[in-house]
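Heads up, one of the protein chains got dropped from this complex, but the rest are sitting where they should.
We call the chains A, B and C, going by the order they appear; numbering starts again at 1 in every chain.
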Amino acid sequence: MILGSTAAGSILLKACGSDPSTTASPGASPAASTAASTSASGNTVKVGILHSLSGTMAISEKSVVDAENLAIEEINQAGGVLGKQIEAIIEDGNSDWPTFAEKAKKLIDQDKVATVFGCWTSASRKAVLPVFESKNSLLWYPVQYEGQECSKNVFYTGAAPNQQIEPSVDWLLENKGKEFFLVGSDYVFPRTANTIIKAQLAAKGGKTVGEDYVPLGSTEVKSVIQKIKQALPNGGVIYNSLNGDSNVAFFKELQASGLGPDKYPSMSVSIAEEEVKAIGVDYLQGHYAAWNYFQTVNSPASTKFVEAFKAKYGSDRVVNDPMEAAYIMVYLWKQSVEKAGTYEDLEKVKTAAYGQTFDAPQGKITMNSNHHLSKFVRIGEVGEDSLFKIVYETKEAVKPVPWNQFVTDTKGFACDWSDPAKGGKYKTT
Amino acid sequence: MDALIQSKSKARQRLLIEAGIVAAIALLLLFVIPPILVGSGQGFRVNLLGRYLALAIAALGIDLIWGFTGILSLGQGVFFALGGYSLAMFLLLQLPDGQLPDFFSPYGVTELPWLWQPFYSLPFTLFAIVFIPTIVAATLGYLVFRNRIRGVYFSILTQAALIVFFNFFNGQQKLINGTNGLKTDTATIFGQTVSSPPVQAFLYTLTILLLVGGYALSRWLTSGRSGRLLVAVRDDEARMRFSGYDPTMFKVLVFAISAGLAGIAGALYTVQSGIITPQAMNIAFSIEMVIWVAVGGRATIVGAILGTLIVNFAKSILSERFPQFWYFFQGGLFLIVVTVLPGGILGWLREDGVRLVRSQINKRRPLQTYPSLEEDPGVQYERKNLANRESDG
Amino acid sequence: MLSGLLDGIFSGISLGSVLLLAALGLAIVFGLMGVINMAHGELMMLGAYTTYMVQNALKGTPLFGIYIFIALIAAFIVTAIFGLVLERGVIRYLYGRPLETLLATWGVSLILQQLVRSVSWQLVTIVALFCLLFFGAMWIVARRTDFERARGWFLAIMIPLSAAAAIATGNVLGTLYKPAFTKLWFDARNVDVTAPKWLRGGFPIAGTQFSYARIFIIVLTIACVVGVYWFLNNTPWGLRIRAVTQNRTMSACLGIPTKKVDALTFALGSGLAGLAGCAVSLLGSVGPNTGQNYIVDTFMVVVVGGVGKLAGSIIAALAIGTANYLIGSNTLVDLTAPIKPLSDTFAFFSTISMAKVLVFALIIAFLQFRPGGLFPQKGRTVDA
Partner (left out) sequence: MSEKILQIENLTVDFDGFRALNNLNFSLDTGELRVIIGPNGAGKTTFLDVITGKTKPTTGQVTFKGKSTKGNVEYQIARLGVGRKFQTPRIYLNLTPRENLELSCNRYKNVWNALFGKPSSAERRTVAGLIETIGLDAKADLKAALLSHGEKQRLEIGMLVAQSPDLLLVDEPVAGLTDEETENVGNLLLALAESHSIIVIEHDMEFVRQIARKVTVLHQGTVLCEGSMDEVQNDPRVIEVYLGKQEDDRAAA
């Protein structure tokens, strides 16, 4: 009998999701927002939002969707773009890369969206890339990534390695020590990041004493700790590019094994405010993270962003770097469209985007002709209040370098889409 | 003897009808459905349909081993992925001489790994798509079945194998690009991009043809003596052994065939979706495959295909509308199929559905009973009257 | 060297004890009842979430220091009750069909995962209301003698009707009492469980440090194993459980309430999953996917150990844990350093992913010699 109720429960939920009255529940019911606005007249611009709302990656991607929705709402309240309201069509990538490609096709072919904001993992981005290239559509991608890519159909608003990894390694070399142990999740971003770090350390007199990878989602990290102890018996720097669940296990184990931040400072590139909350600040205090934006950035734009977000989604929520990047990319798109005077002619929109500046929460950022943003680099230390105390920040925005100069294969290459002769990968020297 | 000949010609007639229906459906899928979908602005659903038809091939394999033979493999994803990777590797090597697939460069790989070398050859690739999964399955199957490990133990072991292959593929960045998988969208074949409409149309056609082929293979395997042997494995292995059959070999065979089908499915799915990643080997996907068959109806062959299409389109459409709740649906589906609808949709149609329709149009199926009763005119008279009375009331 | 060795032994035992704790409930449910509970991992997850809620409820109170003990009890009770519902609602229809239990419980695990993501007062109200309406109506109607005939019609009418009523009410309440009512309890994000202060850090010994949390888990595991052993062998209910698992029909004839025994056994197994969930929350993350990480490994423990034997599970868990640790860390590489080819092989497998590959290969090889596991069931009933 209970069976009947579970089965029926699912029917319930279906109906519940479609009911417009639930629209306002935080972060929920993307379907509802679609349903509510498709009924509106044709005087809207459709944009696609493509993130994982279910599966492993939903943990991170849902808050990015929240940030994108916030930006869209703000823009709509301020009169929309080119006088039209933005209508967001939200699709679920289900943490499954082929599904991302499928949904991207659907957004472009069926919904005919003007642009798509989406993706988190490099794998999902790589999966949708051919779709956007073959259909000549536009994707905005908000997450820090490993670089080595420069598609004319993607704008990258997260950090390139030289805007996050490289400065943080320099800072560590200067302040914390020369011996590095690299630990990461077993996928492309940590692997590539570590390749870069190794090359950089070799070039700058540091030393990689070991590296290890943990399967995505794995929580058995005991043997990694053992390797760290072996490789760094007297302390040293841990460079951590673990992603998701493994971080929790890693920091709990690190503390239990007596590897504190005093002797074993760690620099993380995938731990932001949200993650600090999920891991528990007691395990993280004193460790470092490198980002372009922290919630603690003290600027009017930042305060406004944080306040608006909390007002919309609740005061217990925090914002982080990818959310900020997601938030600003919606604005950048809006500005480019307005400058181009059209949202349909993508060539014009793209050209208009180059050189666009925006007073972002992190500071004044600029879109370059290599489709990446000039961004500020910051290093924060986890404090008692679960927020980051900023211990280092660049004075000026750092220009992005998509093709990494520490990797031999791409050394001497650059990207410039404003010049048809140069394109996605050209030799500089 | 007359009766025998008569039944033979009847069987042949039935076979012809079936072939006709299959051909008609295939033609429908080929020439009617795509224009309708495109016409209604749902063009991308043609591609989805092609992919789901590819998945249906894998489902056929599961129906063979689980539906008929009673062996539940939760590791079909391995074979699916092996097929997909084989074809993807071939496609990625369609490059000018001396060039490497571009994902190698970030890892500093400058020389093509030996694993890739054979995939320059198309014949080898075609062979590999079917036979690498087959061989892997046969080896694993032999090692496991030989020791009479079966039932849930086999299921658990296949699931563990899945994890292992997943870890292996996921961890080998320098060899096969790890989590990112292999992209086939931008590769070229015969001077055309794989994602271009003509190639996709060709693949769609090929999928349907292979699905028809898979259907024919499954029908052939499950009819006649081999079909009875499969059922015999499911019903009573020990009896088989004491009758002089070696069930191990039959199980290995059917497991290997199902793996081959999964390999073909993986290859076709990969080129139509544009990417193959280790995600094809996550636990959920392989169990989902089983549920397609269960929804359609175990041991019905058609049910496997039907179930695959229904569940996947439901997933595609529902997750567009209610992304959050897809898991509820899917979980509910598992529960319902196992507890309330063990025969799946086809089973229900055959049992209750037919009875329901018949009772609505007043044509109940007569019950068979003891032959002596059948011949008793008194009983027959009574039954007639009873039936009438019931339908009156 | 000494510290390395100590560390190796400790880590192996500790990994093994986590596995064992997670597998214990499974061994009972699978070994004694023949039910493949794929939702076991999700029951662990529920245990972990219970820990989180207990932690939050006690934050700032003097009890916070020992919240973990309260959480253990709470986790056991919550998951045991959940297991009870699961057994009565689903599993009992599937006895003797292990493959079907596998699929059904997988469905349950999907629902549970989504449940923690989507649960809010609104959802709870809707589901509760639906159950009330539907089962209430059923209870009233089921007493009529001709119910079986009209069953189909009843279901066809009552399900949509009660669903509609429940959803409508839920949505009205949702709009009336917005944020609080529709706010998700957990969301898809991971939640943090922070061990009480005395469980953080470790016990320094010979240049290395033994994590208190892990020592705690080892002790907990020993306590659970002893407890379960004692329960099964020295209590009347334990005797009944063993009787029913050996011969259900005969036990029923002897007046043992088999249904109660089934429910109790399943509840016990689920409760142990809850304890395991509480324990792993000290080590790793707590999120909707928490359970997924353990499920396959724990099944391997049961298979290798041999079904229905506690001793087998204990040895198998320790062996698998130690093997995973030794291969995954550099220990074996160092030990075999003098023999170059051997150490190179181990070096190839010395990441966590690759260690799993090798351990699985070893398990398959092991099953070639002992297909029934370490302690196979013997006698002529097997494979009759």
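By our rule, contacts are C-beta pairs under 8 Å (C-beta built on N, C-alpha and C of every residue); 3 or more make two chains touch, one makes a residue touch a chain.
All of these numbers come straight from a predicted model, not from anything done at the bench.
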Candidates B:G39, B:P123 or B:G244 - the one touching the absent chain
B:G244
Out of B:L55, B:L74, B:V199 or B:L253, which residue would touch the omitted chain in the full complex?
B:L253
Contact set of subunit B toward the excluded chain (per top definition)
221, 224-226, 228-229, 231-232, 234-236, 238-247, 249-250, 253, 370-371
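Everything that follows uses one rule, which is that only the chains that are shown with their structure count from here on.
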Select the chain at the greatest separation from subunit A, using centres from the mean of Cα atoms.
B
Give me the two chains with the most inter-chain contact pairs.
A-C
Quick one: subunit B and subunit C, Cα centre-to-centre, how many Å?
31
Taking the mean of the C-alpha atoms as each chain's centre, how many Å separate subunit A from subunit B?
38
Note the residues in subunit C that touch 2 or more other chains, in rising order.
90, 93, 108, 111, 114, 117-118, 292, 351, 353, 356
Going by residue number, subunit B touches two or more other chains at 167, 170-171, 324-325, 327-328, 331-332, 335, 339
Subunit B contacts subunit C in the complex at 72, 140, 143-144, 147-149, 151-153, 155-157, 159-161, 163-164, 167-168, 170-171, 238, 283-284, 287, 290-291, 294, 324-325, 327-328, 330-335, 337-339, 342
Touching residues on subunit C, where the partner in the complex is subunit B
36, 90, 93-94, 98-100, 102-104, 106-111, 113-114, 117-118, 292, 295-296, 299-300, 303, 351, 353-354, 356-357, 360-361, 363-364, 367-368, 371, 383-384
For the complex, give me every residue of subunit C touching subunit A.
4, 7-8, 11, 14-15, 85, 88-90, 93, 108, 111, 114, 117-118, 120, 122-123, 126-127, 130-131, 134-135, 138, 155, 159-160, 162-164, 166-167, 170-172, 174-175, 178-179, 182-184, 187-195, 200-202, 204, 208-209, 211-214, 280, 282-287, 289-290, 292-293, 324-325, 328-331, 351-353, 355-356
